[in-house]
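Below is one structure, written out as structure tokens; the observations come after it.
With one protein chain withheld, the remaining protein chains of the complex are depicted in position.
Take a look at chain A:
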Amino acid sequence: MSIVDFRMVTVTIWPEVRPRGPSPAAGPGSSTSGVRGPSPHDLHIDLTGPPVRLKVSGDIDRTTRRLWEEALGGLVTQGDDMHIDLAGLTFVDVRGTWLLTQAARGLPRGKKVFLHHAPYCLRSVLALIGPDSFPIEVET
């Protein structure tokens, strides 16, 4: 397990399921890495073994979105049902929720995204941007 600290992001990654694409360290904002300590608005994403593949806590917004997009992209590449534990998610913006719908669209036919402990902030926006258009199951 490696831990990478960025300006607004902390990510814990199991090496065998490292997301595809360029490292977030190469992205905008990473040059200020280490300029401040942890914030309640940080995003933490743990990539874990099955059945839950992602555990998300903190805030997903313009600042932390890239890590979220890359973590979802990694799961889409695996092509299996996508179980996400959102018990620790404290905020997600509209684009962050939309990215989840696009990940669901990217899965092979018959596969779904399963959202566990999805907070109101995600459920409400999901309901506004096309609830019937995507293979997403929201655990209630």
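The rule is simple: a contact is a pair of C-beta atoms (placed from the backbone, for glycine too) under 8 Å apart; a residue touches a chain by one contact, two chains touch by 3 or more; residues count from 1.
One rule holds for everything that comes next: contacts and distances are computed from a predicted model.
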Assign the chain not included in the display its UniProt protein name, restricting the answer to "ABC-2 type transport system ATP-binding protein", "Branched-chain amino acid transporter", "Na(+)/H(+) antiporter subunit D" or "Anti-sigma regulatory factor (Ser/Thr protein kinase)".
"Anti-sigma regulatory factor (Ser/Thr protein kinase)"
On chain A, the omitted chain is touched by residues 7-8, 29, 39-41, 59, 61-63, 91, 93-95, 98, 101-102, 105, 120-121, 124-125, 128-130, 133-134
